[in-house]
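Here you go, one structure.
One chain of protein is taken out of this complex; the other chains stay put.
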Amino acid sequence: MNCIPCAEYIIVALMIGSAILAVEWRDLLAAAVGMAAVSLFASILFFLLQAPDVAMTEAAIGAALSGAVVIFAIKRTQRFETEEEERPGWWIRW
Amino acid sequence: MSVPHIGLYYFGALSLVLVGIYGVLVKKNLLKILISLSIVETGVNLLLISVGYITGRSAPILSEGIGPKQAVDPIPQALVLTAIVIGVATTAMALSVAITLYEKYGTLNIEEIRRLRG
Amino acid sequence: MNGQYASLLVALPLISAFFVPLIKGLGGRAIKYYLTLITALQAGVAAWVFKTVYTTGKPIIVMAGGWRPPVGIDLYIGHFAALFVLIVALVSFFMAIFSFDSVSTEPTDKYAMLFLLLMLGATGMIATGDIFNLFVFMEITSITAYALTAYNKTGEAAEAAMKYIVLGGIGSSFFLIGIALIYGSTGTLNMAQLAQLAGSINPTVIKVGLSLLVFGLAVEAELFPLNAWAPDAYQAAPHPVTAMFSAFVVKAGLYALARLVYLFSHAAGWDFILKLLVIMATLTVFAAEFSALRQRDVKRMIAYSSISQVGLIALALSVGSQLGVQAGVFHMINHAVVKTLLFLTVGYVGVKVGGTGIENFSGLGRKMPLTAFALTVGALAAVGIPLFNIFWSKVWIIIASIEQGYAWEAGVVLAASVVEAVYYLRLIHTMWFGGWDGIRIRESLPLGTIALFLVLLILAIGVYPNPFWTLAKSAGTDIFNVSRYIANVPLMGVGP
Partner (left out) sequence: MVSVLKRSLAIITLLIIGYWLAQGLAGVPFGQDRMLVGKYYLENVKAQTGAVNAVTAIVVNYRGFDTLGEVTVLFIASTGVGALLWRRKKKRTAKTEGSVVLRTGSELLFPFILMFGTYIFIHGHLTPGGGFPGGATIATAFLILYMAFVDYEIPHRLFEPLEGLAGMGYVLVGLIGLAIGSYFLFDWIWQTWHWGAANLGRLFSGGFIPVIYTLIGLKVGTELSGIVDSMLTEEVRE
């Protein structure tokens, strides 16, 4: 069995998994790391899709710097999502 | 109404976009919304690159026996380079707005901010 | 001079914006003089371009890098673009002068840079002939707009900017997916070549792709489901920036929308997109007019009024006939003039009296007579009273829609005018018959001159509409007549 395709499936699965975790984790620091992981897996996929320039840029800018910037913003604000009771009708007012 | 068949890369890109939009719609923490937006952007970039991929060809760097017939489409790659940089610019801008909001209202919850503003 | 020098329209604001960090030590006032100088120069270049295009009758095609489209990116400065680039430059020039009085928040050097780049972004959106380049200029415009919305650093401003960023981020992602689909099925990004190939694209792809592009641009063009940011941003942004948003940023979005939609007029499934646009535009008009009625803050009220007028323009553009597009362009010109005047005067009152709540306008007729007079003219024009400019464009929109069999659309225009009359007359009544606290405020000479100039322009268009209608007709034809657009772009023989 050729193993490049199965590596592709594994990476796509990992990428989607970290995206879901990044959206769901209540700890924002962890969510930021999840976001960086999504970028990292995406950059591997870019490499597999024969786009080395994009892969490098995504790894340097998407994963490293935007992750760092989000973490700095967390440092200046707060680390956890606040839990509070939700009221109906939010989508009308946004 | 049959679900159309799309490849693995399209599926991955589309899932990232949808997961991100879900986060934007449901989450109330501003930083979480921004993280979701950035995931959407990554998904869109992946989609663009997959549109330009041609099975069995290699990267568009024309040296050592790679001729014009053996390379993938270079245009989407150039576009995505631009899109990535634009994405990080938007994220940085948005985060500084979020920091300003936190300094004014002491919270990042959009409901809370609305209530404080009245 | 060579037509390629029209690229100065983009190069000049860019290089001057990059120059600002080197002179930031000179202080805020010097930087504002610099800003005025650059916008005046830009207006000069734009006037030269306008003159060239309208005397030769041929568009200027700027080919960046010397590559012929579709290999390189081209700027297509046709009749529409020449006219609106001039409007963008003039409005920016006026607002640069207005910035002396109204912007005191630090850091002024960054304000000047963002101001120039907002002008650049709108110019580029109007001029570009490449769909991805349109995306880049749209991002330039919207990211500057985010920064300028939050510039005052109040809580409201930050919240408005945040709303704008979230909606804008989703919009630009949708736009990019649309580009991916359309590029994937044609292999090109040049607008003229896309129009050539439009007939051969898979109808499902074109439907999905084009509606994604429409949704992406709807954020900038302030159409209904995606315009929740607009009133907040208009209210919270610095006054000159509000005027710029209303006068040309939204126009750039509308133009790009109309251009893209008409490019694909040979594609299967095109009627579907027009219907979608008509629905969005109608909802925009209704939602905005009824929200305007409830407002106690005049700046916010005018913001809602501006959005509803934008809905009218979108309606006219989506009728699908040449006359409709021309009427829409005419309304764009009139709306730019009137809203610049309104936001200028309201902003000036806000600076001098200390707020834009309706109570601040009480007795304005005796407090600041010139400003009150200009504001009254602007309000009457916005309602669409005969002898003022908007009357004519509304008449043409009604004629165009009846001609196409959209009787109810004409009804929408009339109903909107009635609602507008209610709240503008309320404002006029407060200004001239409200209580006066006995204070007289000295009005500034340059701003008074600008306001009088705009008032005269409104009356001139109102009394002699024909020359302006001719302008609008040639500009509208430029959008509607796609085959001429394709013929004008010197496409290279790439592809089938």
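Letters A, B and C mark the chains as written, and numbering starts fresh at 1 in each.
Going forward, contacts are C-beta pairs under 8 Å (C-beta built on N, C-alpha and C of every residue); 3 or more make two chains touch, one makes a residue touch a chain.
Worth saying up front: this structure is predicted, and the values here are computed from it rather than measured.
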Which of the displayed chains are touched by the chain that has been omitted? A, B, C
Give the residue, chosen from C:Tyr34, C:Phe137 or C:Trp270, that touches the chain omitted from the document. C:Phe137
Go through chain B and note every residue touching the omitted chain. 3-7, 9-10, 14, 17-18, 21-22, 25-26, 47, 50-55, 59-63, 68, 71, 73-75, 77-79, 81-82, 84-86, 88-90, 92-93, 95-97, 99-100
Over the whole complex, note the residues of chain A touching the chain we left out. 51-57, 59-61, 64-65, 68-69, 72-73, 76, 86-88, 90-91
Touching residues on chain C - with respect to the absent chain: 2, 4-5, 7, 10-11, 14-15, 17-22, 24, 62-67, 70-73, 106-107, 110-111, 113-114, 117, 120, 124, 130, 132-133, 136-137, 139-140, 143-144, 146-147, 150-151, 153, 177, 180-181, 184-190, 202, 204-205, 207-209, 212, 494-496
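Convention: only the chains that are shown with their structure count from here on.
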With chain centres defined as C-alpha means, what is the inter-centre distance between chain B and chain C in Å? 28
If you average the CA atoms of chain A and of chain C, how many Å lie between those two points? 36
Set of chain B residues in contact with two or more other chains: 98, 110
Hey, which residues of chain B end up touching chain C in the complex? 17, 21, 24, 30, 33, 37, 40-41, 44, 47-48, 51, 75-76, 79, 82-83, 86, 89-90, 93-94, 97-98, 100-101, 104-105, 110, 113, 116-117
For chain A, which residues are in contact with chain B within the complex? 8-9, 12, 15-16, 19-20, 22-23, 28, 31-32, 34-35, 38-39, 42, 45-46, 49-54, 57-58, 61-62, 65-66, 69-70, 72-74, 76-78, 81-82, 84, 86-87, 90-91, 93-94
Contact residues on chain C for chain B in the complex? 132, 136, 139, 143, 146-147, 150, 153-156, 158-159, 161-162, 165-166, 168-170, 172-173, 176-177, 179-181, 183-184, 189
